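One protein chain omitted, others in place.
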Amino acid sequence: MLISALSIAGGVMLLLGLLLAAVLAIANKKLYVYEDPRIDEVEAQLPSANCGACGFAGCRAFAEAVIRGEAAPGQCTASSADTVESIAAYLGVDAGVGEKRVARLACSGGDNVARRFAHYEGRYSCRAASLVAGGGKHCTFGCIGYGDCVAVCPFDALHMNEHMLPVVDEAKCTACGNCVVECPKHLFSIHPISHQLWVSCSTRLRGKDAKAACAVACIGCGLCAKAAPEAVSMDGNLPVVDYGKNEFAVREAIENCPSGAILWVERDGRRVLGVKAAAALEKVLNPPEAPLKKTSASEAEQKSEVSG
Amino acid sequence: MKSYVNSFPHGVHPPDCKYTADAVIETLPLPPEVTILLSQHIGAPAKALVAKKSKVMRGEPIAEAVGFVSVPMHAPIAGTVTAVDYALNPRGEMAQAIKIKIDPDADQEEIYGTPRDLASLTPDELIRAVQETGTVGLGGAAFPTHVKMKPPAGKSVDTLIVNGCECEPYLTTDFRIMVEESDKIITGIQLVMEAMGAKEAFIAIENNKPEALESMAKAIPAGAPISVRSLMTKYPQGAEKMLSRAVLHKDVPSGGLPSDIGVGCFNVATLLQLGQLLPKGQGLIERVITVSGGGVERPGNYRIPLGTPIRYIMEQVGIRPEARKIISGGPMMGMSLSSQDIPLTKGMSGLLVLTEEEMRDGGGTVYPCIKCARCVDACPIFLNPSLLGLLARKARYEEMAEEHHLNDCFECGCCTYVCPSNIPLVQYFRIAKAMNREREAAK
Amino acid sequence: MSTEARPLIIGSSPHIRVKQSVPDIMFHVALALLPVAAFAVWSFGLSALLLLLTTTAACVATEHTACLIARRSTTIRDWSVVVTGLILGLTLPPSTPLWMAVLGSIFGVSVTKSLFGGLGYNCFNPALVGRAFLQIAFPIPLTTWTPPDLPGRFSSLLPTTLTFPFLRADTAALADYIRTALASGGVDGWSGATPLSMWKFAEVPQFESLPRLFLGSIAGSTGETATWLIILCGLYLIARNMMNWRIPAGMLLGAFLLSGAFWLSDKTHYPSPMFMLFSGGLMFGALFMASDMVASPMTSAGVWIYGFFIGMVTVIIRIFGALPEGVMFAILLGNAVSPLITSATQPRTYGLVRQKRWIKQ
Partner (left out) sequence: MSMEKKGPSSWDVFFAGFWRDNPVFVMLLGTCPTLAVTNSVINCFAMGVSTLFVLVMSGILISMLRNFIPKQVRIASFIVVIATFVTIVDYLIQSISLDLYDSLGAFIQLIVVNCIILGRAEAFASRNGVMRSVLDAIGMGIGFTIALLCLGVVREVLGNGTLLMNTPYEISLFGPRFEPWSVMILPPGGFFVLGVELLFFNWWRKRKEARALAQAKA
């Protein structure tokens, strides 16, 4: 009884086993695909943010490119230096770490210095507002201040300050470029942190017109270009820094700026104004002898605006 | 089966608010200064021909067309050019503009122009003459008229639809000119028919304007292949696509132009200007606009030089302190203006000054879509605005364009008008289109 | 004059809107339900009043609590949950124990509405889901009926109404109470059946007279008896453009045609189409439940199909199913297929040739 049960069970299983083993052997031969196991290892170390800053479609695509030797681990700007080192060491390749790059905003016109002359109603988004009569800010080139860039930053590196102007946290910024794409006024760009001389204004207006819109607008006086002639030139009415000659982009260039449109970005991300600009700005923000400073200031502006 | 005789299916019936229908067209005094934006039309901006301090006479060309899809600009007042630089345009951008200060001694009556014998011109010469007048679609689109008159190669236009519907609430300019200047409109129609080789023309007018119907019918010379069609009063009856459906029962193909079905569509105001300017060889320097809304003290229809700052117009007609919003165009499709410094442009058919009470837009709480399908039943293009709105909120813009025909939407605003949840659908679609355009440009 | 004193407002077109907003619509639906509710109270007395108040309060409380848990601002002010509560109350038998009504309210609103994201996201009608849950959970109390216009209905409650939570509804006591009350009014004998169950379960099918069905002097759920009043209230909503008339029209047409076909085949066995339309919850379902905007298709053609489908399924369940009534399940089935119907009946975009949808996929 036991013997027969055993032999039946064993026999059936054996036969089945043999038959299926043959099928498996064929399948193994025909369908085998080799995938480099190192791809998984590299991908596991990447931050999985899929931010696209490296130029590839997500972290896995980047890992594949690194394995193929088409990309250097350092191209992942979202990884910490340790991670990049570790990937490079694992693969035995050069880390290819470049200089840290960050997003910079070419506008300083927060609500404290730049006027809004129309009140936008509707969806709270820069993109939406920019399509409705430009967003209602007097300076039509500057930041609208509804924080679309903050919403798309995957690294929590952008925050709105109390004047509705985004501030880049350069320690967290990985230069992924999402804000560059998102900003409807195209105010962001990616720069190495060694680009310290920074034109923080995008207006095309000149002199009085620019000043009427925003206290920190570039008035196109060209004093910065005079102070650092090798690196700074005037294009229309805005100074342009030639970062190819970054060694000539000296700090002296900001000292004579009357409005603070050109400034100096410290390596830790602090923005420094020239002495003259700081004094001028101080006067705008805290006008002397004016307890009712808000209304009198805006009235004065209106009068000048009407007569001009 | 309901057949849509003299109309199109779907659409909405906003309150018509045509308070200024009986106001005879008045001419406003000339403004002390004008600002001529160099891009008041669709296409390449014009190039300035004058420099600071040049003296110009009234009607003199001050900017020339750049290429075919572009029109020249003419000085609306005699005076001195004070600047050629930037000015705020209705879209809220800084754009190139010429500023002219009036010369108190100059003759403002004489208008620059060389009369010509139109009968001797070939169609192509006629079209060039149209370009020289600087005429663009005065209904609001501001598309250069001469470009419309020259259909793409291989296509011809045999039917002209003259758009006198003026389906937007408040606006009465087209109505007034049809009542007051029907003869010149007919002249314009005949000129355009000649230039395009069209065999017949229909003047489409909504049936809430019996006076206009009557006046136009009277002005048609005996035997001319022009007839008046009375259409159902419904918004957006005045859109090209709706007109071709209402008048000819034909659809303009998706992504195509009316010329694809042999139709040309022109606004009465545009034709009036052609009828007036072409024989004298003058340029477009003024237009009739409706100034209306609860924020205006003397609403009416006014003939105003182009480039007049809105602030000046408002001073003339009186603006009430309750005014909260200034709209260029009608309340359904018009643009809200951010500043009174913006000058009058060729595409502005009206200025509405609305009070808080009249607007009731956007201010309401936005509720979730309850799928009431009112937008689906209102969309004259037969899209599904509710679905498009959901996709837009998820930023699936490409899918909207590729699978759900976003680009057929012409932003008439019907869906947003009827939405009980106050969802800003049209705004979503504009954002989606802008994003798609940007993505295309990046490629 | 300083015109810059107040900044201009800028916004996207259109700059004018219709004045009817979501709360307005929901408020008017609730308003239209009030006469039906009043008739229910008139027919079934204090118990019905208590039942309606309980379901409404329980639904509102559930929604409010759900909003609190989800840390959202409360959405009870848009009136939609009041409508849900009223409809649930109106679809329950008058003798439903209140604890069951509360349970159904909580289940319907929380599972169907709150969990899916609130108003606009529910794929089923919350009131119907609550009712369906109760029907499956407690089949006996939910099919125990009370005759209308009982003497003494305004002075005492039905014995089952105040059953202690989780305990069995005492249907025997209810039957005794009804018999006594009827006897005091000089009537004896009460079969305990609705017109539909009298037709379906009686040995020889019995057909209630149409006038009685129409005027509502029959047994049934609190709100479904007065056909004439339901039609009037529905017409009010249709006139105010707050209901898509195609849904009830399609549903009544579907039920009429299919039941008409059966009736023509055997007049002794199958009821007349008018009986079908006026009996049970069909009229109430057509005008107030199937027409729920959120759970119905969005295209005009789709809405016809949807209504027609529900009407036919109702008749099929009534004739072939185990239950005498089929409106509830038919509508839930309709809700389930409505997204499919919407996507299959997308209108042809202006200027485009109709896509061959099925081939494409």
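Which chain is which? They are A, B and C, in the order written, and residues in each are numbered from 1.
One rule holds in what follows: contacts are C-beta pairs under 8 Å (C-beta built on N, C-alpha and C of every residue); 3 or more make two chains touch, one makes a residue touch a chain.
No experiment lies behind these values; they were computed from the predicted model shown.
Participant: From the touch rule at the top of the page, work out which displayed chains the omitted chain touches.
Facilitator: Computed over the complete complex, the missing chain touches A, C.
Participant: Looking at the full complex, which residue from C:Ala137, C:Ala239 or C:Ala336 touches the chain that isn't shown here?
Facilitator: With C:Ala137, C:Ala239 or C:Ala336 as choices, the missing chain is touched by C:Ala137.
Participant: Give the residue, chosen from A:Ile8, A:Ala21 or A:Ala151, that touches the chain omitted from the document.
Facilitator: A:Ala21
Participant: Can you name the residues of subunit A that touch the chain not displayed here?
Facilitator: Its contact residues with the unshown chain are 13, 20-21, 24, 28.
Participant: Suppose we count only contacts with the excluded chain; which residues of subunit C make the list?
Facilitator: Residues of subunit C in touch with the missing chain: 111, 115, 133, 136-139, 141, 163, 166-169.
Please note the rule applied: only the chains that are shown with their structure count from here on.
Participant: Taking the touch definition from the header, please name the shape of the chain graph: line, ring, star, complete or other.
Facilitator: Looks like everything touches everything, fully connected.
Participant: Just give me the whole-number Å value for how far the CA centre of subunit A lies from that of subunit C.
Facilitator: Roughly 54 Å separates the two chain centres.
Participant: With centres defined as the mean C-alpha position, give me the subunit B-subunit C separation in Å.
Facilitator: Whole-Å distance between the two chain centres: 50.
Participant: Rounded to the nearest whole Å, what is the centre-to-centre distance of subunit A and subunit B, using the mean of the C-alpha atoms as each centre?
Facilitator: A distance of 40 Å separates the two centres.
Participant: What parts of subunit A, by residue number, touch at least two of the other chains?
Facilitator: Residues 117-118, 121-123, 128, 131-133, 136.
Participant: Multi-chain contacts only, two chains or more: what residues does subunit C have there?
Facilitator: Within subunit C, the residues that touch at least two other chains are 4, 8-12.
Participant: If you look only at subunit B, which of its residues touch subunit C in the complex?
Facilitator: Touch residues, subunit B against subunit C: 14-15, 92, 169, 241, 245, 251-256, 311, 314, 319, 321, 323-327, 331-340, 352, 354, 358-362, 364-365, 367-373, 376-377, 380-384, 386-387, 405, 408, 411, 413, 416-422, 424, 426-427, 430.
Participant: Within their complex, state which residues of subunit A touch subunit B.
Facilitator: Touch residues, subunit A against subunit B: 117-118, 121-123, 125, 127-128, 130-136, 140-141, 184, 204-206, 209.
Participant: Would you mind writing out the residues of subunit B in touch with subunit A in their complex?
Facilitator: My answer: residues 85-86, 88, 90-94, 335-339, 361-363, 424, 427-428, 430-431, 434-435.
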